[in-house]
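One structure is given below, represented as C-alpha cells, and several questions about it will come after.
As you look at this complex, bear in mind that one protein chain is not there, while each of the others sits in place.
Take a look at subunit A:
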C-alpha cells in the first residue's frame, strides 16, 4: 500500500501507483489530488519551484443583493415575506446573480418555505424542477449545499432555494411531502453527498450500489481510475494528472 505522499513524484513521468479504489477497502482512502483551489497544476510536492504550485485561489464571498432586485424578484420576495411570518428568521440571504434569484434558507426551515412557495396564491411554485447537492469544501463551514430549483408554471418564474448543512450534522427536513418529485432527487443527494433528509419515506442510495461506502460527489472523494500505458508512457488517471486549476 502506498501512502498519499508516495504518490507524488518529481514532476515529469508519473510513477505507477496503486489506483484509488482498487485496493478492496473503502474507495475514499486518499485525500484529493489537490485541495480545491490550491495550486495551479493540480499536483503537489512535485518540486515545482515556479511558485505557481502555492497559489491559493480566492473564493469571493457570496454577496447579498440590494433592493430593488429588478424583474419579478422583488414581487417574489414581497409575496414570501407577506405569506410567511418567519421570513426574517428563515431566509439567511437573498442573492441575485446572472438574472437568477437565490434565496438562502436556514436548513431546518426549508420544508416550511417550500410549502409557502407552493401554496401561496401570489407565489405558486407548483413544480420543483430539480434538487441537487453541491460541496463547497474549503469555502463554507457548512459545506454541503442543497439546491432546489422551483418553477412557477402559473407565472412562468424560476427561483432557487439553497440550504447549507455541515458534514458533521448533515440533516435537513425532506420536502417530499410538499413536492413528491423530490423523492428520488433527495435520494440522489444523499447517495452522492451524504445529506440526510429527515422525514424522507425511503432514503436509500439510488444510483450507487447499496453497499457502496462513501459519497462520491463530495470534493474530498477521489475520482479514482487506473493509469493507462500509451506508447510506452504511463498516463495517470485524470485526477492525478497535471492540470490547470
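The criterion applied here is as follows: a contact is a pair of C-beta atoms (placed from the backbone, for glycine too) under 8 Å apart; a residue touches a chain by one contact, two chains touch by 3 or more; residues count from 1.
Here is the rule we use: contacts and distances are computed from a predicted model.
One chain of the complex is hidden; its UniProt record names it "NADH-quinone oxidoreductase subunit D", one of "enoyl-CoA hydratase", "FtsX-like permease family protein", "NADH-quinone oxidoreductase subunit D" or "Sulfur relay protein TusC/DsrF".
Screening A:83, A:122 or A:147 for touch with the missing chain picks out A:147. Taking the complete complex into account, A:207 is the one of A:169, A:207 or A:228 that touches the chain left out.
Interface with the hidden chain, as seen from subunit A, comprises residues 36-37, 57, 59-60, 97-100, 102, 126-130, 132-135, 139, 147, 149, 151, 153, 156, 158, 160, 179-185, 188, 205-209, 216-217, 223, 238-239, 243-245.
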